[in-house]
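Every protein chain except one is present and positioned as in the full complex.
And now, chain A:
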C-alpha cells in the first residue's frame, strides 16, 4: 500500500530507472545513523526487475524530490539470501525506530518514523526476502549501480556489526504495539551472555599440536611417529596438514586420490598412543589436506565445526594452490586452522602474498559465516613457499654449515614480507631453530643437488594469531626423508575459555529473570482516577455526565478500549455512552473519558461493570451505578390509571399495588394523558405543525416534572412542547398502546376498516382501548381544523402509527410502517363515537 502523498514521489523516483525496473514502494526521510555516511536526506526504494528485487538507497537533495535530477542513487542492495533486515528500538524514543539492513557483513541503520509508512515498507521488504529465498535470482542488472561502493563496504565492516548498546535494547515500540520483546530475546540474550563471559568462564590450557608436511606426491611408506608422537605428553588437539598429497593429473582433475585414505591411516597409526583421538574434521582440496583430531574426552565440547577450501591456482581458482581450513569452537573459544600451499617459485613473492589475501577473503565457512580473522585463535600452517633470496645457494649452505641460522633468516622472504605487512600481518611465529626444510634430495638429508641447485628455504611454517597462545616447540623432523620437504611441527599451550556450567546457568538464569522483569515492566500500565462512578438520581431523558481520567503510568504507549463482557452485545448498557471508548495514551500523558447516562427505560437503578482493556496488558473494571427516579413516561398505562396522586407522591406500597394491578382502576385513561391532550385540545387545535416541530429539552423536563409531581400551576412550556411530550409519553409507556402481540394482526387487517374495528373492540383491554379511542377522537377533532393547523390525516396516521404500534426494538421493521399508518388512518376518518363505552 502506498500513501497517497507518495504517488508523485514514486513517479519521480521511477524516472531514475529503466522501464524494466519498477519502483514498487518507497520510504521517505530515512536518515542513516553511521558516522561514516554523510548526513543526507535519503529515500529507500524497492525496485523489481524480472521478478528479482533490490533495495535502493537514494540521496535526495530536497526533503521531497521535485524532479529526478534531485536524486542520486547511492547504493543498490540485492534482496537475496545474504539480505536480511531488522528493527530495533531507540532508547527514549516513541516516535522513531531503527530499521537495519544487513547484507553480508554490512549493516546499515536507518532512523525512520513509526507509522503506516514504516510498517508497510518493512513488511514488504520482509515479504520480498521470503519470496527471494524460493527463487534463483540473477542480479546482473544491478552491476551498473554498484560502482564506487567498495570503499564504504570496507568502512562498514566489524564496528558497525558490533554497534550495540551495552544496555538491554528493549523494543518499546514493539511492546507498545503488542508485539512483546520475545522476538529480540534471543539476540539480547546472546549479546548479554557474551558481555558477561568472564563471569562464567575460566581459562584452561590445552596442548595443540600443529604439523605440516609437503609430501611431494609420495605414498606413506614410513611411520609418522617421529613427527606426530615425538612429545612425551599426548596433545589435546592435532591439526595435521599435507601439501602435494598427490601430484597426478587424476587428483587434479578428478578430485579423487587413493593417497587420501593412505595418509589418513598413516596419521591414525602414528598419533600419540597414550590417548584415544577422534577426528573432528577433515578437508582436502587436490593436494592440500587438513585433519583435526581431538582427545576423545574433549569431543563433546566441540561445536559448530565447519570446513572451507579456497583454490588460488590456475586461473586464480584451481586447487593446485590455495588453502583448506577447519573452524570449530572448543568450549567457548573459536579456533581456525588453515593449511595453505602458496604459489611456488623464488620470485613469486607477490603471488604468494596475493594467494594469502585471497584465502582470507574467500574463506567463509558458509554454514557458520565467519572469516578466518574473526576467530579467537588462528593457526596458519603449510608450505608457504617463501624462499631465501639475496643469498646464493652456496652462501646459504655455508651459513648453515656454520650453524648460523640467523644470517640466513635475515634473507627469508616471509620475514621480510611480514615486516612490510604484506602477508600474515599480526601473526606470530616462534624462533626458527631448525634447518631449512626444503629442498632435499629424496630419501636423504642432502640439500638439492640437481641442476637448479635451489637455495635451501624454510618453506614449511606454522604461525598463529590470537590471545593466550604459547608456543612450546617449533621444529623439523629430519627422520622423515621420503619427500623433498621435511615435516615441521609446532606444539602450543593455548588458553581455552571453558564454561563453568553452574556459573553459566546462574548468569543465564539471572539474565532471563532480568528480561522477564523488563517484559513485565514494559507491559502497558495505566491508572484510572476512579473505579466506581456513581451518578446522581437519574431521571428520564435528562442526561448526566461524569469524567474519568486515565493516566498512562507505564513506560510504553497504552492502547485502551472498552470491551464486551461474555454474552453482552455491547461494551456498555444502552443507557450509557463513553467517549472516547478507545484510544492511545503516551507514557506520562492522560486521557479524559466522558461517561454519559441517558435513561429511557423504566429502571429502579442503573448498574454495570465496564471492562477497560489495555492492548497487550491488563483489564480494569469500572463500576457505574446510580438510582433512577420514576416517571410517568416509563410507567405502564395500567399503573398510571390506578394512581390516585401524581407518581412521585405515591408511597412505595401504593405504587407496588398499582403496578401489580391490586388497586382499583381510578381513571378510564391515565390522568397524565388527559392533562396533555386536554391542554392541546383547549389551546392547540389551531396551531400549525403541532406534532412536527421540536421543543427545547428543558421544556420537556419541566413538563415531565409537572406531570410526575403534580402542580396547581399552568402546564409549563410551549404548545409544541406539550405536543412533543404527548408523543414521548406514548412512545415510552412501558407497553405500546396496542400490545405487541396484536401488531401483525393489525397490519394484516389494515386494508379493511371493519376488521380493524373488530381488533380494537374485541382484542384490546378496556384501558388500552379507552386510550386508543380517546386519542383517535382527539386527532379527529384536530383534523376538523385542518384549514387552520395544516394537518392532514395521512401525516397524523404515519406519526401515530409508528408510536401506537411501536416495535419492541425501535424501528426494527421499517417496512411495516405503511401498514401501521393505514390501520390508524381508518380511525381518523371514521366516526367512533358509538364505540366509546363507559368504564367498568
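Basically, a contact is a pair of C-beta atoms (placed from the backbone, for glycine too) under 8 Å apart; a residue touches a chain by one contact, two chains touch by 3 or more; residues count from 1.
As a convention for this text, contacts and distances are computed from a predicted model.
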{"item": "Protein name (UniProt record) of the chain left out of view, among \"Small ribosomal subunit protein uS15m\", \"Protein VACUOLELESS1\", \"Ras-related protein Rab-14\" or \"Protein farnesyltransferase subunit beta\"", "value": "\"Ras-related protein Rab-14\""}
{"item": "Contact partner of the left-out chain, one of A:241, A:436 or A:617", "value": "A:617"}
{"item": "Residue among A:126, A:499 or A:648 touching the omitted chain", "value": "A:126"}
{"item": "Absent-chain contact - pick from A:51, A:520 or A:605", "value": "A:520"}
{"item": "Hidden partner chain, residues of chain A it touches", "value": "84, 86-87, 119, 122-123, 126, 171, 174, 177-180, 182-187, 189-190, 512-513, 515-517, 519-520, 523, 531, 561, 563-566, 609, 611-613, 615-621, 623"}
